[in-house]
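What follows is an incomplete set of chains from the complex, kept in their original frame.
Per-chain numbering from 1; labels A and B assigned in written order.
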Amino acid sequence: NIHEKKIEAINPYVRLVEVTEDDTDPEKWGINWPREYDSYKKTAIATKTRFGGHGGSEAMPAEKIERDPWLKRMFLGYAFSIDYRDRRGHAYMLEDQEKTLRQTKPQSGSCLHCHASIMPLYRKLGNGDATKGMEESYKYSYQDLSKMLHEMGKAFPVSCVDCHEHKTMQLRVTRPAFIAGIQRLADSSAPVPHLPSVDLWRQGDRKQKYHPNMDASRTEMRALVCAQCHVEYYCAGKQPLTFPWGDGLKVEDVERFWNNSTFPDGTHFYDFAHEESGAKVLKAQHPEFELWSQGIHARSGVACADCHMPYMRDGATKVSDHWVRSPLLNISRACQTCHKFSEQEIAARVDAIQERNYQLLQRTARALMDQLDAIEKAKKEGASDNQLEKARDFQRKAQWRLDFIAAENSMGFHAPQESARILGEAVDYARQGQVDAFNWRGVDN
Amino acid sequence: MTQILTSVFVGIFIGVGIYTFHYAEGLSYVSTEPQVCANCHIMRPQLDSWQKSSHHKAALCVDCHLPHDFIGKYIAKADNGRRHSTGFTFQNFHEPITITEKDSRILQKNCLRCHEPMVQDLVMIGQTDSNTTYCVRCHEGVGHGERVGLGRMDKNDK
């Protein structure tokens, strides 16, 4: 009965309280938008799928580096080998960051960029200029900045104000490192068929930098708000937080960007020196946005929010489900509007994709472990740094690719062919490194 | 009935000056009758698929595809009428038939005409061009079930 529902729904946006740029507390926003807030709060519920989330009864999510010991070995010499767990809901982001044993090593204040509703603090650090504030933040230790955050009032995980403009509730991005990163991408000539607004901007006079809040379409914004955090980064003490998109978003584009980077002190860019092999390697972190960008969904205008925050019916209105979580827990809403197959069939398709990816990932990991063994052996046999240079270079390439897919959180789903291609390259490099390590005597340098 | 329709449509092809008028007349005369659209066999797959769609009891072709303000309706009819009938006569249109951008916007307005209350929360954020939530991005099938194009054979008929 349409008429009755019309009346019931007439004014969903009565505001009971005013909210401002400084209101990081979601509860206050929740007074105006209780439906979204109610679902938002559910991100504190533990959920689990075959590869997603965390559903154990333990207080902390399962330890990835115990489940897959090759991860631990791959990260030897870096904090990720100490503690690296399954992700879980947004409600935990701040707590999990505070508790991780990676904090037993010095971490930079920039870590908070993606784990807290941080903008007021950035503005404070930068005397009103958030970008400046962000650029300062890496100089602080995590502990110092975290203390400042807590002293400013209650510290919150990602909150309404991070994604919404408070007057109109339109989507907007806030994170300075993301804005710098996406501008770097726009300024490049890397093809971005999935971001038509970038192409449009490139055709214009370019007097003003590309800015999502001005230029991007609503569909794009439904992905870009997530791309503020679900991306590869550099976040440590040598330079400000960096999103490496100056050469494009593909795994080899990002690699090139890092390879061509130098730290402010002039030294060549790397994340850590591998404890066993001595190779100076890169660390990949959750490149969801980058991998999604290579997939068919992105090209078809299907954004993160379409699958991870699908509309749900709540009485007479439809709202976005702010319980951001695995779409596999919600197939009917997340997939079936577009794919007219049964839930069971859709689940089976995802499983087929993830299973292929998982098997190839494990295969690649074995190759990398074999390569590490080979380097160990060569070292024992007396190979010099020079003689190991090629093998180490292969390790850097292989590990970068393997980690890219291991750290990405969809187990290949966001771009199945691309993931498999990346792993295929990784296997090749790892095994070539193994060959070179065996042949260290033949390497004349 | 068929007699009348046939003559209406034959009339359409007579001359640029009057066919537009005839087409518009003919349609408004029987505008709630989807058969009219499908009388033109080119529209047959859409008729068939509409009959299998979730909306076939809720909306007719014109409810979704024509504007509902008085003037807009006639302009659109004249415009579409010209394009469809010349297309039909000269058989020179792109196949599969695809909706034009202009008609997409009409369609969108019509979704809202019926469903605005339910989707208020999402449309209040903005319905300017780059800000629109196009309903068909997710609900492509509401009018025609599976994609039709030239008409795909049923999956399971032997």
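The working rule: a contact is a pair of C-beta atoms (placed from the backbone, for glycine too) under 8 Å apart; a residue touches a chain by one contact, two chains touch by 3 or more.
Here the structure is a predicted model, which means the values were calculated and not measured.
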| item | value |
| --- | --- |
| Whole-assembly formula, with each chain kind represented once in the display | A x2, B x1 |
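By our rule, only the chains that are shown with their structure count from here on.
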| item | value |
| --- | --- |
| Whole-Å separation of chain centres (CA-atom averages), subunit A against subunit B | 43 |
| Contacting residues of subunit B [partner subunit A, same complex] | 114, 117-122, 124-126, 130-133, 137-141, 146 |
| Sites on subunit A touched by subunit B in the complex | 2, 5-6, 8-10, 12-13, 35, 168-171, 197, 216-219, 301, 306, 311, 313, 316-320, 337-338, 340 |
